[in-house]
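Note that one protein chain of the assembly has been removed; the remaining protein chains are unaltered in position.
For chain A:
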Amino acid sequence: MYSQIRVYYPYISPFDPCPPIRVKTYQVNPQLFIGFQPENLPQFSPMEALRLGTLWPALYSPYSGRGDQEGLEG
């Protein structure tokens, strides 16, 4: 299962007024790659679906914070 987080490295100028953010992340969720959802995809059980936020594992997309701000995680 490939990771759903990708990173990019913004340009950091010597004249930047604030401390640089060297690495920024963005989410690449499954629905970007699925397009029109096919029929009869495998499903979670109701209890699992309620906790994971989707009925179909193929569309499951966990999010645990941007990772660049401590204390704002999750």
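Rule of thumb we're sticking to: a residue touches a chain if its C-beta (ideal position, glycine included) is under 8 Å from a C-beta of that chain, and two chains touch if they have at least 3 such contacts; residues count from 1.
Note that contacts and distances are computed from a predicted model.
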Protein that the absent chain corresponds to, by UniProt name, given "Spore coat protein CotJB", "Multidrug ABC transporter substrate-binding protein", "Ferredoxin-NADP reductase" or "Phosphate transport system permease protein PstA": "Spore coat protein CotJB"
Which listed residue (A:S13, A:N40 or A:S64) would be found touching the missing chain in the intact complex? A:N40
List the residues of chain A that touch the chain left out of this view. 36-37, 39-40, 46-47, 49-50, 54-56
